[in-house]
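All protein chains of the complex are present and in place, except for one that has been dropped.
Every chain is named by a letter (A and B) in the order it is written, and numbering of its residues begins at 1.
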Amino acid sequence: MTDMLTPVLTANWGTDRSWTLEAYEAQGGYAALPKALKMKQDDVITAVKDSGLRGRGGAGFPTGMKWSFIPQDNPNPKYLVVNADESEPGTCKDIPLMMASPHTLVEGVIISSYAIRANHAFIYVRGEVLHVVRRLQRAVQEAYAAGHLGKNIHGSGYDLDLVIHAGAGAYICGEETALLDSLEGRRGQPRLRPPFPAVAGLYASPTVINNVESIASVPSIIDKGADWFASMGTEKSKGYVIYSLSGHVKTPGQYEAPLGITLRELIDLGGGMRAGHELKFWTPGGSSTPLLTAEQLDMPLDYEAVGAAGSMLGTRALQIFDETTCVVRAVLRWTEFYKHESCGKCTPCREGTWWLVQVLTRLEKGQGSEEDLDVLLDQCENILGRSFCALGDGATSPISSSIQHFRDEYLAHLTHGGCPFDPAASTAFAQEGALA
Amino acid sequence: MTTTGPSRFSENDQQLTDATYDELREIAARYPQGRSGLLPMLHLVQSVEGKVTPEGIQACAEILDISPAEVSGVATFYTMYKRRPVGDYHVGVCTNTLCAVMGGDLIFERLKEHLEVGNDETTPDGKVSLEHIECNAACDFAPVMMVNWEFMDNQTPESAVRLVDDLRAGNEVHSTRGPRLCTWREAERVLAGFPDDRADEGPSAGPASLAGVQIARTMGWTAPSVEASTSRAESETSVATETSEERASDRAASSDQAEEGKS
Partner (left out) sequence: MTTTPEKTDVVTLTIDGIQVSVPKDTLVIRAAEQVGVQIPRFCDHPLLAPVGACRQCLVEIPDAGNGRGMPKPQASCTIPVAEGMVVNTQVTSPVADKAQQGQMEFLLINHPLDCPVCDKGGECPLQNQAMSNGRGESRFSATGGVKRTFPKPINISAQILLDRERCIVCQRCTRFASEIAGDPFIALVERGAQQQIGIADNAPFLSYFSGNTIQICPVGALTSADYRFRSRPFDLVSTPSIAEHDACGSAIRVDHRRGKVMRRLAGNDPEVNEEWITDKDRFGFHYARQADRLTHPLVRDTTSGELRPASWPEAFAVAARGLAAARTSGGVGVLTGGRLIAEDAYAYSKFARVVLGTNDIDFRARPHSAEEAAFLASEVVLRMPVTYADLEKASVVVLAGLEPEDEAGSIFLRLRKAVAAGTRVVAVAPYSSRGLRKLKGRLVATSAGDEREALAALAADADAALDAGAVILVGERLAAVPGALTAAVDLARTTGARLAWVPRRAGDRGAVETGCLPNLLPGGRPVADPTARVDAAAAWGVTSLPEQPGRDGDGIVAALNAGELTGLVVGGVALDDLPDPEAARQALAAAEFVVSLELRENEVTRAADVVFPVAPVSDKAGLFVTWEGRPRTFDAVFSNPGSLPDLRILSGIAEESGVPLGFRTVEEARRQMNEVGPWDGARAPAAAAPKIKQRRLARNKFWLATWKQMLDNGAMLDGDTALSATARPAVARVPHATYDVLAGATHVTLAGDRGEVTLPVEAADLPDDTVWVPANNDGNGVLADLASPGSAVTVKAVKA
C-alpha cells in the first residue's frame, strides 16, 4: 500500500537553500543525468513512455509519445520548450517548484532534450514571478559551471544550451502554440494546427513543449525507473502529481500524492474546511474545468474519473469555496478574466466573452431576467468548440457548470434585486463572529 | 489627478544610450533567431525608460529589422508592458476569483482609498502604481499581492496599507517568501535576463508550499522505494498508447489540441 502523500518533487522544498546546486546534489540531484547520458536516446523516450507519465499542464497527453512524434529525419534543429507560464486560475504548483528546486527542472530539461536530440532548450516562464526568474537564472548559471549544460556535457559529446525566457503577461501563452509565437517575439496568439509543433514548432522546426511538472518528473523516472513511477497512481493515470489546495480549507498548500487521491482525503489532510463552514463548489483543475460540488468528494482525482464526472483533471488546481461564496460573483470574476485574457484572434472568444461579462454583470446586480440564463447558455454553446483554441472553451466552463448546479442562486439574485451574499464573510480575515 | 507623472518621472527618464543598444543586441544574440529576444528587449526598454516608449519601439525594430508596427503589436499585447510611467513600486492586488473571494477585492478597495488612486494609476510622489492583477499562481497564499512581481502572501487590508506606507516611506521591505524588494525598473532588468544579486535571498518556499511535505514528514510517508515498486509493477506498463495516438489524430486540426493545455 502506497502512502497517502508521496513527496518526490516537493521532497526537498523545505531543505536549507534548496535552490542551490549544492543542496540539490546533496539530496541526490543530478544522479539521473549521467544515467540518462549513458542510455540511448530512444531508450530514454521508451522509459518515459513506459512510466505512463502524462502531461501535467492540463490535457494529460502521454509525454513519451509526444517525444516520439519528433521526426528525427527532419534536418532542422530540434527544440525543447518548457511551458512555465503557469497562469490558469487556481494553479500554483510550478511556481513554488521552480522557486524551491529549479535544478529539478533543469535536470529534467537536460535529460528530455537529450532524448529528443535537442541542442537548444528554453524555459518560458511567466514574467510576473521575479524571484522564480532569478532562481532559474542562477540554477542555469550553476549548471553551466558544473558542466551539466554547455558543450560536450560530462564528456558525452552531447551539447545543450538552455535559455531562461521571461514572458510579459498573457495567460494565452500557456497555450502551446501561442507560447511558441510569443517565444518567437510575436503576439502570443495560437497557431493553426496542423502543422503540429512536433513537426513545425519553434522556428518551424520540430519542437516538444512540456509543462514544468512533466519535465521535472523525468529525472525521477530515469533515476528510479519507469516501473517505480508506474507503481503509483491508477490504471491509466500513473505516477505522483502535485495537488494544489486553495481557498476555504484550513491548510491550503501543495500536496504531492499518487494520482487518484480524493478531494475528501486532501481536505482532511488540509485540516478540513475552515471551522463552521462546508464545501459549496470547487474546481478540479483550474477555472477552465467545470465546477463540481460536494457530490464528487469521494471521486478519485485522476484523468478518467474527473472526465467521467463531466469536468477535467486539468492542473489539479483545487479551488475550494464554502457556502459564504456567491457563485455568480465567482463566475463573473472568472469570466472577466477570460475577457481580459482573450487574445482577440477569433470571434467567439473575443466578442463572446465581451458579451458574457455584460450579461453576468447585470445578473449579479439582480438586473437581468431568467431568460438571460438561457441566452448565457446559448452563447456558451456558440463559443464552446467554435473558438480557435481552448481558451474560449474554458471561458464557458464556469458559466455552464454553475448554471447547472446553482441555477436557483442566479435566480435568487433576481428576486433579491442584487447579490444576497456578504463579501466580507468569505474573506480569509473574516472574524469568526462576523460570520453569523 | 494622478495618472500623469509628476516631474520626477521625466527627470528620471533616460535616453536609450549606446550601452542600452548594445544590451538590446546582446539579448537578441541569445536566441537562434534574434526576434525571439523581443520580449526581454522590451523589458529592458522599460528598465531604462520606465515604460515602453516610441523610441524604445523604434530601437527594437531597428535591431531586429522588423517594422515598428510589429513591435508595437507585441508591446501592446502583454500586460506587463506599460505605456504610462510606472512608479518605483508596482503594487498588484490579485482580484481573480479565489483571491477576490478571500479578500483581494476588499484589499484593492482599501488601497485605492488609502493611496487615492484608481486602477493602473500612480501616486503623485511617483512611488506606488496600483493595479489589480490576474491570478499569479499563489492561490494557496490567498489573498495575494505582488510588489514589483515579488510575492506578498496572505494579505489583509491592514497589512496592505502598512506595506504601501513602508514603500512610500522608503523602508526596507522584504517579500514574504523572497528577497528585499528592488525597484520596478531594477526588476524589469532582471526579467530582461540581466540577473541581480538577490537569487539567494529569501527562503526556499513559503509555508503553504510545504504543507504536504510537512504532513508527510510527520506521518513518515514517502514515495515507494524502488524495491517495493518493482514487485507491484504490472505488465501493462504503457498507458493506452494506441488509443491515445488515435485520439491525437482524431483531434487533428480541432481547436482544442492543447496537448499540454493551459498551465
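Keep this in mind: a residue touches a chain if its C-beta (ideal position, glycine included) is under 8 Å from a C-beta of that chain, and two chains touch if they have at least 3 such contacts.
Treat the numbers as computed from the prediction; the structure is a model and nothing was measured.
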* Of A:L33, A:V163 or A:V359, which sits in contact with the chain we cannot see? -> A:V359
* Listed residues A:Q27, A:Q41, A:Q141 or A:N382, member touching the removed chain -> A:N382
* Structure fact -> From B:E70, B:D105, B:D140 or B:D153, the answer for touching the chain not displayed is B:E70
* Structure fact -> On chain B, the omitted chain is touched by residues 54, 57-58, 61, 66-73, 76-77, 249-251, 253-256
* Which chain A residues would touch the chain omitted from the figure, given the whole complex? -> 170, 187, 192, 339-348, 350-355, 358-359, 362, 367-368, 372, 375, 378-379, 381-383, 385-388
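Operating definition for what follows: only the chains that are shown with their structure count from here on.
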* Structure fact -> Rounded to the nearest Å, the gap separating the Cα centres of chain A and chain B is 16
* **Touching residues on chain B, where the partner in the complex is chain A** => 30-33, 35-40, 42-43, 64, 70, 73-74, 77-81, 92, 95-98, 100-103, 105-106, 133-143, 146, 148-151, 154, 156-157, 175, 177-179, 187, 190-193, 195-196, 198-200, 202, 204-217, 219-224, 226, 228-230, 232-234, 237-241, 244-245, 248, 252-253, 255-263
